[in-house]
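A single protein chain has been omitted from the complex, and every remaining protein chain is retained in its original position.
Showing chain A:
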């Protein structure tokens, strides 16, 4: 069952100063389309500046998208007014990267977790407390720690609290924006396991945004690779990692250091850095770094097409 359908979503941020100068935009998200099913995890992976976080935020309308369509449970939420939007946000929540910055240092965990319930007028105090207490136990925080403040917890525990807060309203969709990037490996694996358990228990759908290819592979059912505001490849996780089609995905995977010294591989080392999203290259945005680019790539903008069953790629040579 389709939970979320994104069509040609664009998020352009104006950057020009003064009204006489020519309007310039950062095209953070530039025509992204995909669907997400109930209970499914879609991983979004890409390098810094590729627009993956902007995409997450614009789906929740935390930043107003420039154009496009976001259908959540069959309704186009871009047409919603404030009141309708507040209502639907119960069902779509977000977990942020930095567990230090995303919890109010002056509030106890109890009031942090109660806030979403209060805002949406759910239950009386007693019922709310009951819900919170059963929730924190699931995420591995003790009941008697509820009146502590965020600084009394470690990074991993704080991230658990951030996850609990997203869960209080019993949402259908959680957008997780680099939720384990600030954590050490041993703690990272605890939090990843928690994500998997909670998904099973509450039938959650995740959009899991990360720069870490191995984390994304671990958690996702399907994966979208982004480059300069566009999805360049989208496929089932095994297809994508075993048989990447797009040259960018190929080089990304080959650049990833593998924690096994006995495995020596042929590397595709890309030259240069990600071009600026203010003036993205013409044609295929990847042609400036692509090892197989031809002159056609400079002029022709490749569309994301289904090249194999369920395997989409945006490259004219695939």
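Keep in mind that, in the parts below, a residue touches a chain if its C-beta (ideal position, glycine included) is under 8 Å from a C-beta of that chain, and two chains touch if they have at least 3 such contacts; residues count from 1.
Rule of thumb we're sticking to: contacts and distances are computed from a predicted model.
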item: From "ABC transporter permease", "imidazole glycerol-phosphate synthase", "Blue (type 1) copper domain-containing protein" or "Oligopeptide transport ATP-binding protein OppD", the hidden chain's UniProt protein name; value: "Oligopeptide transport ATP-binding protein OppD"
item: Residue of A:164, A:213 or A:304 in touch with the missing chain, whole complex considered; value: A:213
item: Which of A:198, A:235 or A:274 contacts the chain that the document leaves out; value: A:274
item: Hidden partner chain, touching residue among A:22, A:144 or A:260; value: A:260
item: Chain A, residues in touch with the chain not shown (by the definition above); value: 47-48, 154, 156-157, 184-190, 192-193, 196, 211, 213-215, 217-219, 237-238, 241-242, 251-263, 267, 269-271, 273-274, 289
